[in-house]
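Only one structure is covered here, and it is reproduced in the block below.
Every protein chain of the complex appears in place save one, which is left out.
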Amino acid sequence: MTITDEPQAGNETPGYKWVGTRPIRPDGLDKVTGKARFGADLVLPNMIEGAFLRSPHAHARIVSIDTSAAETMPGVQAVITGADFPSPDDMAPGDAFQAMKIMARDKVLFEGHPVAAVAATSRAEAMAAAKAIVVEYEVLPHVGTVGEAMADDAPLLHDTLITSGIDPAPDTPSNIAARNLLERGDLDAGFAAADVIVERTFTNKPVHQGYIEPHAAVADASQNGRANLWCSSQGHFDMRSMTAKVLSCPPSMINVTPAEIGGGFGGKTTIYLEPVAILLSRKANRPVRMVMDRDEVFKATGPTSGAEVRVKMGVTNDGTITAADVWMALEAGAFPGSPMGPATMTALACYDIANFRVEGFDVVCNKPKVAAYRAPGAPISAWGVESVVDELASEIGMDPIELRLKNPAVEGVQAPYGPAFPRIGFVETLEAIRDSDHYRSPVAPGHGRGVACGFWFNIGGNSVATVNVHEDGNVSVITGSPDIGGSRSSMALFVAEELGIDVDRINPQIVDTDTIGHTDVTGGSRVTLSAGKVVVEASRKVKADLCRRAAKAWDCDIDEVEWVQGQAQHISGTESPLSLAAIAKNAGRTGGPISFTHAENVRGAGAGFTTQVVDVEVDEELGHTTIVRYTTAQDAGKAIHPSYVEGQMQGGVVQGIGWALNEEYIHRADGTLDNPSFLDYRIPVASDLPMIETIVVEVPNPAHPYGVRGVGEAGIVPPMAAIGNAIERSTGCRMADLPMSPVRMLEAINERNAAAD
Amino acid sequence: MVTVKFSATLKATTGTDEIEVDAPSVRRLVRLLDERWPGIGEQLTAGMAVAINGEIIPDAMFEELPDGAEVHFLPAIAGG
Amino acid sequence: MDYLAPTTVEEAVGALVEQPDARVFAGATDLIPQIRAGRPEPGLLIDLKRIDRCTGVAETDTGWTVGAATPTSRLTEDPEFSGALPGLSEAAGLIGSDQIQNRSSLGGNLCNASPAADSVPGMLINDVRAVIAGASGERTVPVGDVTTGPGRTSLADDEFIVEFEIDRPPANTGDAYLRMIPRTEMDIAVVGAGVRLTLDDDGNCTDVRIALGAVAPTALRVPDAEAALTGKPVDAETLAAVAAAASAACNPIDDKRGTIAYRQQVAGVLAKRAVTIAAQRAAGQPVNGAH
Partner (left out) sequence: MKTHVHCTINGNETDFLADSGGTLLNALRDDVGLTGVKEGCGTGDCGACSILVEERVTCACLIFAPEAQGTTIVTIEGLAEADHLHPLQETFLEGAALQCGVCTPGFLMAAKALLDKNPDPTETEIRYALAGNLCRCTGYDKIIRAVQDAAERMRTNTNGAA
């Protein structure tokens, strides 16, 4: 095993030998040689292929479905429709919506909504048969945006949907699924105390997570009512639970084996293919593989919400933010469940504001049901709030970092969503950017520089780890957390640090739902924190046991044994130390195999903050924006494998850059998607970008044994506003609608020029 | 006694920002609140997390409440 | 679907005559995604790349003969060709990524008949001619006569382009092609502008050719913009006139890639900028084209 000595030689953290180093990831070799098996790579004996028939309409009633022609097509082994699934009428409301998302029943609610599925001996045959299914639709008027969906006379998606979060509850259904309200202080008094008030409305279009690996699943339900499922997901236990609910079967009847996952960003925390593949497999009595095309991914899997956000904030001339009033409505897609909750809760979380009101609405419309996307909801509200904070700074002539440093969330400040913050590192990220080479360097002529901040809660949750010591003293660490960005390395580093052995002696494995206890999804920035915590605790159990075995061998009290640098030592120095390998070799004589498990619903997630600065250059004749330089500072608590911490920060920023400049769902007037391809859904390419400079801030999370905070998500929160702020400082154009594409940018510049004439 | 602080959404039901309740556990607390405001129990348990003295706990129903604790109910957070 | 790889033009024409639903292809970079999307559904795929005349770059007395199926990377990598016609070379080199460049061809780019095809303005300004083979023999036509509208060409069902004839430009001539895309790569041109001009001894422009892509059903020459520059030097006044004429010549559509107003405005900007680069090249100053 090589420990790289870039960017700094040796360990970056005094006191730790392994934590904070940059070893090569254990699964790396398989991933650079093509051996790693992702979702679509699995082949089972006698396996057949599945395909969907999907709705061509955004909203329509299904009058009839005729599958008879398809069933006699060459190679066809099974055809299913909504009628083959358990009725959603018997399910809890949330489960019923999930079931209807998986396969349409009476109505199709978005273009791409599955209507039927076919399994055949080849994918081409399955697709041909799906095309031969005859569906008669009665096209219904559709609603595309929150504005259309919230209108009094809007066509309804669900005629039983009553808005929650309003007391008394409304007595008529609407497209508004839920409302959330956060309030404190006296808003009127707050605005009255302000010297400057800025009020603007911001919008964004749905954007997709854009993982490179399309969804894929293989199901084998051909034995005894049990089903085996292989799929790439962010959490195979959740896949199992959700699939079992849709199929109305006990979860334990399904064993889910995680494939390697080719990106998720939240979008692979839910099901699309899994219950369908199992039903097809059951009907065909053969294993069935289902793999989405890219256009299916765009049309039928989770983007995050398009939204409208209205922000009004007031500030005094000396830089005290006195009041904030934020209103937002987020598209949920066809079924309730936009990230409106976290969007409202994060909106003002960076600041200590005495008087505020944040109101949010979760609104259904005829688009695919949104799925989680990196810090769900937070970028949507931050786009508005961080733009307005920048404008407040400009209006009172204050440096934008200085204004934020005058109103920051710090330990003890009551978060807008309720409880007081524990120790957090927001101020440290602001100071890191303020003191960075980037921020201290002059802004080049013709460029603009923008700053913005972001917050994400981070979460804990259920995790299990088993640590097994093999007879040669090498160690396996087994978890149920899919590795989406290098977490195997972090798990190995924790064990190496705890047991004091080389990291290359540790073999991290991620196993199926029958083999380890329930583990929540890889999401919410929880794996290094939560899986890390249980790995540390299981390792400590192993360590204590190793000391006990050494005491047994030495016939001494356990208090006379300490574990130092991978071996048991007698405190007197009278005994030759016993290495892990020596103890492991004799495990059978000292109590049997050395194997310990720790399971916990981990708490104490440390909130994550980031501050970012960007320099842009706008070609004012073309409206084209170039990212010239970008620096991000983020509080990681403690970076276990710094390369993957930097990688999370850089990846989050670049997704944000895409969201800021070019990414958007473009719909036709009939509600169908006009750009379901990577050609016209423009995620950033390498030549669009500079290097993304990272400053890893480490304010330890007091609730974690190694001080870890999550780092996966906060990075995507500020880029849209940071870039918008930089554009404003370069061009004088305050952008309010995402993306800030060349077309929108040139329109804004033309308006500016017209106003100047 | 513990102090329960209600979000603005919940205040629409309770009519008050905060109350003091004698409850040794979250489960007991929710039951007491539901007796006082029938139906609020469901609001407080479906998809909600509880913050006890600043620490956000996702599955808190059986948590003990130390005397003098400050309790907030807030939407549970998932993530991407 | 069947596949045929003929080695002669005659064999290919014969197959086209015999099987009306046959499709010739070169790099297939447009055809495969189209088949995947459901149309066309050809019964026979005729691969032109094993016909010698259809591949390769050959220098002739008057210029070059370029096989219609030659990967565009061969053009950009040919120092003689790309040195003499940097604008055409860069236009051809903008068709997709390196991966696409090893497959895409002038013939395919032209016959796919997208209004936004990058190489077409480059060919229009250089008076490139297409040699077309069919059941009734071969004919040679200007590239501008090949496309008739989006997805439509003047080729008969039994015809395909074998090769292109490209003349060596005269002395003191420069060409340039610029396009606007939202990213820096991997996009379809929202607007493309190609310019070729020759400078006389006084530094005035002669033989000016200006062509635009993605602003009308087919790529088009802009006579008014050419006239605005002919006999004049490149200066602020003539550049403004070129830009205005280019914008006025646009007949674009609103679509997911750009608006009518945007395309009109940007066509003028790109035409102006391409004139500047072409003039610098004509004056012997090497200029790196935009990516």
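When the chains are written out, they are named A, B and C in that same order, and each has its own residue count from 1.
In the analysis below, contacts are C-beta pairs under 8 Å (C-beta built on N, C-alpha and C of every residue); 3 or more make two chains touch, one makes a residue touch a chain.
Please read these numbers as outputs of a predicted model, since none were measured by experiment.
*Asks:* Touch partners of the unshown chain, restricted to the chains that are shown, please.
*Replies:* Contacts of the omitted chain with visible chains: A, C.
*Asks:* Please identify which residue in A:V19, A:A40 or A:A244 touches the non-displayed chain.
*Replies:* Only one of A:V19, A:A40 or A:A244 touches the chain omitted from view, namely A:A40.
*Asks:* Among the options A:L29, A:A92 or A:A169, which residue touches the chain absent from this view?
*Replies:* Considering the complete complex, A:L29 is the one touching the chain left out.
*Asks:* Can you say which of C:A15, C:V57, C:V141 or C:M186 touches the chain missing from this structure?
*Replies:* C:M186
*Asks:* With the missing chain put back, one of C:A15, C:I35 or C:I260 would touch it. Which one?
*Replies:* Touches the omitted chain: C:I35.
*Asks:* What residues on chain A make contact with the chain left out of this view?
*Replies:* So the residues of chain A touching the unseen chain are 2, 4, 6, 22, 24-25, 27-29, 31-38, 40-41, 124, 209-214, 260-265, 291, 293-294, 484-486, 641, 643-644, 646-648, 650-655, 677-679, 683-687, 689, 691-692.
*Asks:* On chain C, what residues meet the omitted chain?
*Replies:* Contact residues on chain C toward the absent chain are 1-3, 5, 25, 27-29, 32-33, 35-36, 42, 45, 47, 49, 71, 73, 96-100, 102-103, 184-186, 291.
Criterion: only the chains that are shown with their structure count from here on.
*Asks:* Using the average of all C-alpha atoms in each chain as its centre, how far is it in Å between chain B and chain C?
*Replies:* Taking the mean C-alpha position of each chain, the two centres sit 68 Å apart.
*Asks:* Please list all residues of chain B that touch 2 or more other chains.
*Replies:* none
*Asks:* Please list all residues of chain A that touch 2 or more other chains.
*Replies:* In chain A, no residue touches two or more other chains.
*Asks:* Residues of chain A touching chain C in their complex?
*Replies:* 293, 621-624, 661-662, 666, 674-675, 678-680, 682, 684-685, 687-688, 741-743, 746-747, 750
*Asks:* Using the touch rule from the top, collect the residues of chain A that touch chain B in their complex.
*Replies:* 165-167, 179-183, 209, 264-267, 269, 341-342, 345, 357, 372-376, 417-422, 456-461, 521, 523-526, 601, 603-605, 703, 712-713
*Asks:* Flag every residue of chain B that touches chain A in the complex, lowest number first.
*Replies:* Those in contact with chain A are residues 5, 7-9, 11-13, 51, 53-59, 70, 72-75, 77-80.
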